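First, the structure itself, so that you have it in front of you.
For this depiction, one protein chain was excluded, whereas all remaining protein chains were kept in their positions.
Chain nomenclature is as follows: A and B, assigned in order of appearance, with residue numbering initiated at 1 for each chain independently.
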Amino acid sequence: MSEPVTVSPESRRRPRIAPFISLAVAAVVAALFVVLAGGKADKPDVTSSFLYGKPAPVVVSATLDGDTFDLSRRKGSWVVLNFFQSSCLPCKAEHPELVSFAAQQAGIVDGAELYSIVFDDSDEAVSQWFAEQGGSWPIVKDDDGQIATNFGVAQVPETWIIDPSGIVVSRYATTITAAALANDLQLLRQAYG
Amino acid sequence: MFAATSLNGLVGHAALVVGLAASVFGALGLAIATITSDRRLLRSIGNYAWLALGGAVIAVVVMERALITRDFSLAYIQQVGARETPVLYNVTALWSALEGSVLLWLLILAIYTAVIMRRNRHRLDDPLVAWALVVMFVVTAFFFLLSFGPIDAFKAGPIPNFNRCCLGPNPLLQNHILVLFHPPILYLGFVGFTVPFAFAIAALITGRVGEGWLMATRRWALYAWGFLTVGILLGGWWSYEVLGWGGVWGWDPVENASFLPWLTGTAYLHSVLVQERRGMLRVWNISLLVATFSLTILGTFITRSGVLQSVHAFSNGTIGPYLLGFFGVIVAVSLALIGWRGDRLRSPGAIDSPVSREGAFLANNVIFTVFAFIVLLGTVFPLIVEALQDRQIAVGPPFFDRLSMPIGITLLFLMAVAPVLPWRKASTELLRDRLFWPAWCGAGALAISVAVGADGLAPLLAFFLAGFAGGAAMRQLVLALRRQGWRGLVGRANGGMVVHLGVILIAVALAASNSYTRVAEFTLQPGVPVSYGGHTFELVELQQFTDARSTGVKALISIDGGQTYAPAITTFTNFGTKIPTPSVRNGLLNDLYLTLEPSVRFDGTEAPVKIFIKPLVIWMWIGGMMMALGTVLAGFPGRRRRSPTDPVSAPIDLETAGV
Partner (left out) sequence: MTRSVKSWPSWVLLVFVVGGLLAVGAARDSGPRTPKERVEDISRRLACPICDGESVFESRNADSQAIRIEIARQVDAGTVSDDQIINFIEQRFGSRVLLVPKATGIDALVWALPVAALVCAVVGLGVAFRRWKAAADTIPDDADRELVAAALAHEIPDDDPEVGET
């Protein structure tokens, strides 16, 4: 049994505002609802880079063999940079592709130079991997991660292509195959020449 | 082997079915009985609550049994169980992932429903009580539906591949005993707000928006709030002890999700006093209760749906829509009821003067609501931008810190002035007299801060207002003790002052540690002491350690030639990630906080460490304990006065109200 509701004279004179406020709040909550319902677990878009069409960042370092490496001195050739980590499963899976890519490029005129860059790893682990799995191209040290930061590389594997005038033209933020890479490179050569 | 142990799955499923059926029939039966006034049906409804409770209890017991016996035939055990996990972390693995955490929520909800049912078993013929129980049954039924439907806790798993599965709970949840306390206490808080919400809805439905329901649930709201407060503070402590960057609060979406209901809950606890005393702010109170409960559901959604990135989130894509849908239903129903009944709620009275207790509480409501709006906006803003422009942004601590600082200062000011305000109207003479000593306390606190070398306008203002507010609270307590003896410490007002003192301690600690923390990095060599901040740090040894679950390295560092502290980096073999563990020397004035940097070489002798000197941090935890103590004190029945000019919404005597 509900008790009689006391309705005082004032409230009879008052305008009914509760429904309007409720509706206004409901509208805001509905907007929130729509936003939340549309949310999706995101994957950042990494195929673009602000470096496209710009000169490659300065990369001055040493290779694991002890030679110096300066990216700007490689102008005149196509350069392919691959960021590698020996404990990264996709990197390890992609390695044979790089081996065959390197072999294929060595056999053609104006073949691209392939360099691996150590990403958050110890030099020993990387050279051991290369010793066991093959691959004789230079491996560049990146002890404090500056090369990765300058390129904007947060996760590996990533592969970058730089043209003979030192401009960044391509970025692959996934594993690559030798065939796809060689093909893209051929198209880029034709566009360049 | 697996056919026999899948008994756990069978019994668990059965328990959940029973619970679901009991809740659904309880809700339906009670609703029908109330509408048709069928007394016979009403008498049997009580059993449904016990059945639902039984279902939840059995489900949790069976899941724990499955964890303890390592029953890898269940998918959930494959996800969070491992053979090497120690007993403690194995038991707490129940709530270390999504499915089990819903079981814990369900258990607490079923317990609360049964308690409400038991206490009100003789008053089920009162429609307000009946509708409140209907709402509780509906919420319980929803969670049973969840745990039986989209996230099936007792689902049978595939044949276990021990290379991939059965790795144990997340390493961060195997690190520290707080995992036993923080989630359950937090849930006791979240779920506790269901009860006042249920009574609020019942009051709207029956149109009895005057007095009874709010007194009936006063203690539920208070204790739920208390648990939520303690849960949040324990989370901060855990973040400090475990994560290693020296902070207690990161404005992470999941943290914000627990903070939002706390904000509206705090506003409610204050504003409800105005309703009891003057019969005003009734719409505010119902709205705040609805908001608090809705925000707990929204918080659950944010934590579990994966729409917002967070280090805390544990999600599975399918549950999001259900939680969001439930949130939508709650808000829609509540807003519809408020829209329908709202104008009857509005009190004929009016607040006479802004400088009065009612005025202060109204301003309090407004500030907390704006604060909650800001935190919610910052939390969901990345989603808004993504929906509108399809790009990713993040809203991080700098945004929240910058905006919460002025709000914090304003709240400290309110805490300083409001306790001395009388009802209805305050004259300047009265304020001048009552605020005198508290203001000088504030000046004293400010003088001490300046004397020890503090700088910066914002922290100094905070210290002044904190001293002021502390003085006001102490003044109330001293006067109460003088007048009533020991009873001057219990009751709503006095317990509230103790809680205020706790909040003030936390505010001071936060201001100090945010503004005056010093940090430096060193590479320690064994036997070579380093001096920093007035202490010497000497690396004794860099030790490697291994156990069944992990390997790691720890740096034994002796502080001031005395006790050694050992920050470590642990690699859990099953997961491969490196977990840094800090080591902290607590002190009344400073905490010395040591972390070992991940660049340490496991086989080396030197230790790269970061040393933080964090002032006054321990007062945060002391303040938290005071808040808990104050909550308990506030729960005691205070002295009640009766007089003819008591307002219409005079409270019903709690003892006979039966809740």
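As a convention for this text, a residue touches a chain if its C-beta (ideal position, glycine included) is under 8 Å from a C-beta of that chain, and two chains touch if they have at least 3 such contacts.
Keep in mind the model is a prediction, meaning the values are calculated, not measured.
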> Any idea which chains on screen the missing one touches?
Replying inline: A, B
> Taking the entire complex into account, which one of B:G359, B:G502 or B:G624 touches the absent chain?
Replying inline: B:G359
> Which listed residue, B:F162, B:F373 or B:F602, touches the chain dropped from view?
Replying inline: B:F373
>> Of the residues B:A454, B:A472, B:V553 or B:V584, I need the one that contacts the missing chain.
In response: B:A454
>> One chain is left out of this view; which of B:D38, B:D433, B:D547 or B:D560 touches it in the full complex?
In response: B:D433
> Which residue numbers on chain A touch the omitted chain?
Replying inline: 44-46, 49-51, 119-120, 144-146, 148-152, 154-155
> What residues on chain B make contact with the chain left out of this view?
Replying inline: 243-245, 247, 250, 252-253, 273, 276-277, 309-311, 313, 350-354, 357, 359, 362-363, 366-367, 369-370, 373-374, 377-378, 381, 384-385, 388-389, 391-399, 403, 422-424, 432-433, 436, 439-440, 442-443, 446-447, 449-450, 453-457, 460-461, 464, 476, 479-480, 483-484, 487-488, 491-494, 519, 578, 580, 597-599, 638-639, 641, 643-645
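The rule is simple: only the chains that are shown with their structure count from here on.
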> Where on chain B is chain A touching in the complex?
Replying inline: 127-128, 206-210, 283, 301, 305-309, 315, 317, 321, 324, 327-328, 331-332, 335-336, 338-346, 348, 380, 383-384, 386-387, 392, 576, 648
> Which of the residues in chain A come into contact with chain B in the complex?
Replying inline: 1-3, 5-8, 10-11, 14, 16-19, 21-23, 25-26, 29, 32-42, 44, 87
